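Yeah, one chain of the complex is gone here, protein chain that is, but the others are all in their spots.
Chain lettering (A, B and C) follows the sequence in which the chains are written, and residue indices restart at 1 in each chain.
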Amino acid sequence: MHRTGELYGQFETLEQQKDSATLGMWIFLVTEVLFFGGLFLTYTVNRHLYFTAFGVGGNMLDLKLGATNTVVLIASSFTMAMSVWSAQTDRKKLLPLFLILTFLLGGVFLGIKYVEYKQKFDHHLVPGHSFDLTYRINHPAPGDSPKELAAERQEIEDALKTEAAGTPQEQLTALNAHAQLFFSLYFGMTGLHALHMIIGAGLLIWVIRESFKGRFTASYNTPIEIVGLYWHFVDIVWIYLFALLYLINRHSV
Amino acid sequence: MTEHVVSPKIYVVILLALLLGTYLTVTAALHDFGLWNIVIALAIATTKATLVVLFFMHAKYSPKRTQLVVACAVFWLALLLFMTMSDYFTRVDYRGIRYPVSQNVFIHQPHRS
Amino acid sequence: MQSSLPFFPEQASSFAGNVDALFMFILLTCLFFAVLVSLLAIYAAFKYHRTSPGEVGSTAHGNMFLEVGWTAIPLILALGMFAWGAVVYVNFRTAPKDTLDIYVVGKQWMWKLEQPNGKREINELHIPVNRNIKLIMGSEDVIHNFYVPAFRAKMDVVPGRYNTLWFRPTKIGKYHFFCSQYCGTNHAVMGGWVTVMDPAEYAAWLSDESGNVNPVSAGEKLFTQLACVTCHLSNGTGRAPSLNGVYGAKVLLSDGSTVTADDAYIRESILQPKAKIVAGYQPVMPTFQGLVTEEQILNLTAYIKSLQSQPVPAKGAGIAPTSAGKK
Partner (left out) sequence: MATTSTIHTGPALKLPEKHYLNTGYGIRSWLLTTDHKRIALLYLLSVTFFFFIGGFFAMMIRLSLLTPDGRLLSPDTYNRMFTMHGVSMIFFFLIPSIPAILGNFFIPLMIGAKDLAFPKINLLSWYIYIVGGAFTLYSMMAGGLDTGWTFYTPLSTVYSNSAVAPAVVGIFITGFSSILTGLNFLVTIHTMRAPGMTWFRLPLFVWAHYATSVVMILGTPVVAITLGLAAMERVFGLGFFNPAMGGDPILFQHLFWFYSHPAVYIMILPAMGVISEIIPTFARKKLFGYHFVAAASLAIAVIGFLVWAHHMFLTGQSTYAALAFSFLTFLVAIPSAVKVFNWTATLFGGSISFDTPMLYAFGFLGLFLVGGLTGLFLGCLGVDMHVHDTYFVVAHFHYIMVGGAVMGYLGGLHFWWPKITGRMYPEWLARIAALVLFVGFNLTFFPQFVLGYLGMPRRYHVYPPEFQVYNVMSTAGASILALGYLLPMIYLTWAAFYGRVAGNNPWPATGLEWTTPSPPPTENFEVTPVVTWEAYDFHNRPELGLDVPSQPVGAHEHD
């Protein structure tokens, strides 16, 4: 199909085109909701079955980094919304600025996520053969606060009491297995989320390039709006991930 | 279809509300409210998500059709979660006890044949 | 199955009649509609056959009365089927109290079954006629399904949990049982025979122990081997409660609740000792998960059962005093 200006051949009008694109994106987001939905269900069922072990796992996540990331992502959602506004009101200088800000905030998020992942690797909290809930308390790094470590030890000991197994070693195996489920889900959910962030960042690079060319105007800004919808959706997923993974049972520390 | 331009003022207000929500949810999580912690965390998350959908994503100003799409997403996600959990919450084990009472799942080591 | 073209399997359990009656009800209802619709379609096809190339049909395009009618009538019939089916199923899922309990373990690709007295069978099940039988089933690997067509009953056997299947055989004979959940290579041969016997014959068969180790003595041996005996002293002075008389009695737990010491409780206590701690004792018992096989657990249970008649010490038993009310 031939393209006339910004109008693709299968459409009659720009309005119809925008209508289709927006609806298409919303429907795609519904699909995404259900895609993450499968993970949320797996999480819910296992949280129901292994409430304590999941609590221990959640408390091993870094609340400060998680909260910072939430703020960063909310801010990037805001700058994304401002990009849409800039495009709609024909502010051709502001538009790339806000888009770049969004992109940078997204980068900061991924950077912080990298730091968190690295911590988990260092603490042997990655599912697999070397998974060990007690690695950190047994191998403290120089910078670790003793108070924090003591709290962590206490929590694991409390949790062990609820695991229905025998010798301390076997109890630990069971707790490890259940906590490993938590971390499998943690990496699965945040990993899939990060993958979405990376795709979003790729889309941002594309619209930033096009915005420098001045392609987006008050009458044609569909791509900005579409990328915006996607970006906000990724933000929403994180809002829930933060609550479910980082916050539940946090008080028990 | 005329486009609704949302003013930056609203965006700023929503941004502040979201940041406030984040502060509240972290603070609430650090206090022990028992099972209410879960409710609070999810309620705040849902409020935040709703704000993002309504204002940042312009669902409030979109045609009914878009709102229907959003409603479908929520509805089907709820179906998936609640109908499955309805099985888990009402399951009884072989003794007629609700499952799981304790973690009464016996674990066999897997042995590949 | 005498006739060469059988349509119904034998009816050999209390469910069979119910299931077949329900089946016939649905079958007749469905046949009525299938025949009705087919006849109408065939009739119309000939009656309204096109006679000239340019002919068109009538302008009729709907009738509210018909639409409501053919929505409502099938709905009512369907709800009837649901209700009847629900009654049959709830009965099937609710085992009566007075059952003969048989432990069933499915593994790739055999069935191990164990009679209440510990007599073990592989791919064979002997049961007395007209007795409520309850199978308590677990799997060692993948999901299986225990299915006896003549009893019209089946249930999945899921690893990681127990499912139960109860039935009441009503006819003496030998019936196939199958694994009806696909479980890998030899799924098709993972089956055997259920032999329904006269109660007296069954009793004779059960007590014929040739070729079988007595589970009680096997359990007693294990009780020593696994060092259970070092804590569970029979006189009640050990670190763990005496097990004399505990089987079938109510046990007072540390959280104030009570639990009946049945096979399931014993099994759980062996595999997950920390799940329910007897009041007044410390959670010191190690788990035997992975250390004992399903059969050994059954042997241990049989031994503990045999202690039922032993004298209960005044102190050091976990049995709840009769005055202990509900929590």
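Observations
Everything below uses one rule, namely that contacts are C-beta pairs under 8 Å (C-beta built on N, C-alpha and C of every residue); 3 or more make two chains touch, one makes a residue touch a chain.
This structure is a prediction, so every number in the text was calculated from the model and none was measured.
Of the chains displayed, those contacted by the omitted chain across the entire assembly are A, B, C.
Although one chain is not drawn, the whole complex shows that of C:Gly106, C:Pro128, C:Pro159 or C:Gly219 it is C:Pro159 that touches it. From the options A:Leu7, A:Leu49 or A:Ala151, the residue with contact to the chain not on display is A:Leu49.
Residue-level contact of chain B with the missing chain is found at 65, 72, 76, 79-80, 83-84, 86-92, 105, 107-110, 112-113. Although one chain is not displayed, chain A still touches it through residues 1, 9-12, 16, 19-20, 23-24, 27-28, 30-32, 34-39, 41-42, 45-46, 49-50, 127-128, 174, 177-178, 180-181, 184-185, 188. Residues 1, 4-9, 15, 18-19, 22-23, 26-27, 30, 33-34, 37-38, 40-41, 44-45, 48-63, 66-67, 70-71, 74-75, 78-79, 81-82, 84-90, 92-94, 108, 141-143, 145, 147, 149-150, 152-156, 158-161, 163, 176, 178-189 of chain C touch the missing chain (whole complex, contact as defined above).
FYI, only the chains that are shown with their structure count from here on.
A comparison of C-alpha centroids places B closest to the centre of the full protein. If you average the Cα atoms of chain A and of chain B, the two centres end up 14 Å apart. The geometric centre of chain A is 44 Å away from that of chain C, both derived from CA atoms. Chain B and chain C have Cα centroids separated by 37 Å. Touching of two or more other chains is recorded for residues 163-164 of chain A.
Multi-chain contact residues of chain C (touching two or more other chains): 268, 272, 275, 289. Those residues of chain B whose C-beta lies close enough to touch chain A in the complex are 1, 3, 5-8, 11-12, 14-15, 18-19, 22, 25-26, 29-33, 37-38, 41-42, 44-45, 48-49, 52-53, 55-57, 62, 65-66, 69-70, 72-74, 76-77, 80-81, 84-85, 88, 100, 102-105, 107.
Within the complex formed with chain C, the chain A residues making contact are 161-167, 170-171. Interface of chain C with chain A (complex): residues 268, 272-275, 283, 285-289.
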